[in-house]
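All protein chains of the complex are present and in place, except for one that has been dropped.
Moving on to chain A:
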Amino acid sequence: MNWKQAFTSSIGKKLVMSLTGIFLITFLIVHCYINAQIFWMDGGVKFTEAGHFMATNPVIRFVEIGLFVLLFLHIIQGLMLWSQNKSKRNTRYAVSAGNHTSKWYSRSMGLLGTLILLFLCMHLYHFWIPNRYQQTFGSGEIDLFGKMQAVFSNPAVVVVYVLGCIALGYHLVHGFYSAFQTLGLGTHRYKKMIRNIGIAFSIIVPLIFALMPIGFMANLIH
């Protein structure tokens, strides 16, 4: 098996999903940690400091390019897996097993991923694009704390953000475990541990994210 075959076979494709997925998980940890600085209730001083570091540090700037490349790979490979797998059973069953033999979110990774992608487009439009635009062509970074206050004053936007966090949570309940299973770590020794850490991660991280728009809308963050 040459290298190309190694990463394009069925397990190879899964390895791409797994490694990019784990990278996205580490990104989530950093993103969540930085944003959680708003909870100091210091008018966004600590948060702005952290944001400034992320926006100007050359290493971080470089890693951000990698992030987009890997995110793109994850999305393309994920959608390809989804459509390929749909083509392997031309005659469908008249009666299906439903939730008797598997979880709905495990069967719906492509759908959940697409929802996250739609959310992501809106999210980048709210914060990342204006920030980078002004950084490059204008007077430096924007006031992200103020921007959050403005964006999250609209309850409709807050609802969409919370739904995005829920989609992310379900994507991760399956994805976290699946990524390590693909790497071959789902053995007796680690199976329970990975499952439990995965479930905890998929609840805690999206919850912290969801508390940000909710907190701003409810005027609890100042």
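Going forward, contacts are C-beta pairs under 8 Å (C-beta built on N, C-alpha and C of every residue); 3 or more make two chains touch, one makes a residue touch a chain; residues count from 1.
The rule is simple: contacts and distances are computed from a predicted model.
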| item | value |
| --- | --- |
| Choices "ABC transporter permease", "Glutamine transport ATP-binding protein GlnQ", "Sarcosine oxidase subunit delta" or "succinate dehydrogenase" - which one is the UniProt name of the chain not shown | "succinate dehydrogenase" |
| Touching residue (missing chain; options A:26, A:56, A:102 or A:154) | A:102 |
| Chain A, residues in touch with the chain not shown (by the definition above) | 1-3, 5-6, 9-15, 81, 84-85, 87-98, 100-103, 106-107, 109, 174, 177-178, 181-188, 191 |
